[in-house]
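To keep things clear, I will list the structure first and then write my remarks on it.
Just one protein chain is left out here, and the rest sit where they should.
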Amino acid sequence: MPFDADLLMTQLVVGVARAMMLFLLSAGLSLIFGVMNVLNFAHATFLLLGGYIIYSVYSLIGPGILMFLLAVAAGCVVLAAIGFALERLVISRMYERELPEQLLLTFSFVLIIGDLIRLVWGVEDRSVSFNIEPLEIFGTFVNPYQFVVIGLGLAVALGLWMFLKFTRYGRIVRAAVHSREMVSALGIRIRLIYASVFALGLALAALAAGAFLPTAPMALGVDIDLIVQSFAVVVIGGFGSILGTFVASLIVGIVYAFSVLVWPNGALAVVFLIVVAILIWRPWGLFGSELRT
Amino acid sequence: MGTLLSVRDLWRSFGGLAVTQGVSLDLEAGSQEAIIGPNGAGKSTFFNLLTGYHRPTSGSIVFDGVEVSHMPPHRIVRRGMSRAFQVANIFVRMTVFENVRCAVQAHMGRTLDLFGNAESQGTERSREILEMCSLADKAETEASSLAQGDRKKLELALALASDPKLLLLDEPTAGMSLEETHETMKVVDGLNRTLGITVLFTEHDMSVVFNHARRITVLHRGKIVAQGLPDEIRNNEYAQEIYFGEKS
Partner (left out) sequence: MKFSRIGPASVFFAFMAIVPLAGSVFWTMIATEVLIMGLFAMSFNLIYGYMGQISFGHAAFFGIGAYATAMIGRTFGNDYGWFFLALAMSVPVAAIFAAIIGFFVIRRTGIYFAILTMAFGELMFFLVFSSYSVTGGDNGIQGLLPPPLLRAPSHYHYLVLCVVALCFVLLWRITQSPFGYTLRAIRDNAKRVRFIGVNVEFCMWVNFVVAGAFAGLAGGLWAPFTRSVAPTLLNWQESGIPVFMALIGGAYTFAGPLFGSLIYTLLHAWVTGVTQYWSLVIGLVMVFIVFLAPTGVVGSVLRQWRTPGISAPAEPKTPTVASPERG
């Protein structure tokens, strides 16, 4: 199969768009881990749930791109509410427990939520499609929606970074990454912070679902593919760094998009070659700290 | 007696911050010396560098005639340098005896014995070490339920299991009662005098330092600022100022 410049260009756009979706997912995962030290195995399953909710809302209020955006916003709000409630009711009881128990809890969520989705929406794939004219760039046709996703990813990355860097809440969250005791000692309502961070993480997952939905269908099992790629992202980038997550998402997204051209069945394996290289060369990740292994 | 440990111009920085700045130190075989300095002087980092837990940015560490600065911790231990930690680092879900037996079996090279019976190997030696550290009566206690002083003794016992030529003790009496401190330092003196183990220790308790070290090195902000016999250090103005002046 000859590769011409057009095809490569298309794949680059697809890869970057995919990277942004991965970033939205992984940023939440990374943030929740960084602040609460809890690994949310079910993060991509929440994305799936968000996707189904967006689908259902959209089929009620659609069609139209504006209505779709409204549906995405609704999905984010619902997921944030679920996240807030779940943190207060269940996750918050786990902070003092052993790691395996925490892992088991969120692992169980994958099973529970997966089956709940099957119960409510059945086993059919759900997708949303718009009839948008492909955009011609340098003689190549690209789905303009990809650019919307890229823009969204960049905006969220910038927004998160500015939030963490310049706002009071952001500074508290960053302080919580370093020392929970210190933040509690300052009299800040740490419980509210935790619940908010969890809600934010799940809202980001719903946003990622919104980015995902018009390009590929929601289907049972998609969550596992995504969480594995998201794990690859956090291993490559290192936990707890927005920049690391962003760069690693780009690497994984683009490498995946190009590998699919060469070896459709082995694209995931190629991503794992990078993970393996990182484990040998910098086990703590590109932007992680050596001391926090 | 020859030089057992020879450190030359040792540097280490963490993210641009130089924690160890050109430390050089020679240790005669059979000696017993102390390193003192205020908190953050770089004592623990120095020990971490010697034992291979951190790699030096530059400089050399020659132990028993061999350059060890790029070896991983377990290989340095096998060459005969072992350490006891300031905060007791023990195996909490095993009994005191199992703790020491595990270390003894590691020294015997039995670690990869998958099918042998652990209960029949190195038990004599383990009892001996427990006896030495006055822990024999607690052999069957689970390590997690030991009192602070006993934890530190077990820490020492683990360090002894590898039959060291050089023993590094990071604050061996921290958290001990006066009586336990006395008892522990008697054990340390005994190891040095009767078994000929070279000892290098850090300590906050100045009476322990002046009574048990034959030479004292003062570390401050990653550099050696004074070195000498206990009396010399006691009268060294510089040492007094930076150490006793800032003593927390």
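Just so it is clear, A and B label the chains in written order, and each chain counts residues from 1 on its own.
Everything below uses one rule, namely that contacts are C-beta pairs under 8 Å (C-beta built on N, C-alpha and C of every residue); 3 or more make two chains touch, one makes a residue touch a chain.
Everything numeric in this text was worked out from a predicted model, so none of it was measured.
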Practice prompt. Sort through B:Val92, B:Leu178 or B:Leu195 and give me the one touching the missing partner chain.
Written response: B:Val92
Worksheet entry | Candidates B:Ser144, B:Ser177 or B:Asn235 - the one touching the absent chain | B:Ser144
Worksheet, complete the sentence: The missing chain sits against chain A at residues 33, 39, 41, 90, 93-94, 97-101, 103-105, 107-112, 114-116, 118-119, 224-225, 228, 231-232, 234-235, 265-266, 268-269, 272, 275-276, 279-280, 283, 293
Discussion item. Suppose we count only contacts with the excluded chain; which residues of chain B make the list?
Written reply: 51, 53, 72-74, 77-78, 82-83, 85, 89-94, 98-99, 101-103, 105-107, 110-119, 121, 142, 144-145, 158-159, 161-162
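One rule holds for everything that comes next: only the chains that are shown with their structure count from here on.
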Worksheet entry | Centroid distance [mean C-alpha coordinates] between chain B and chain A, Å | 47
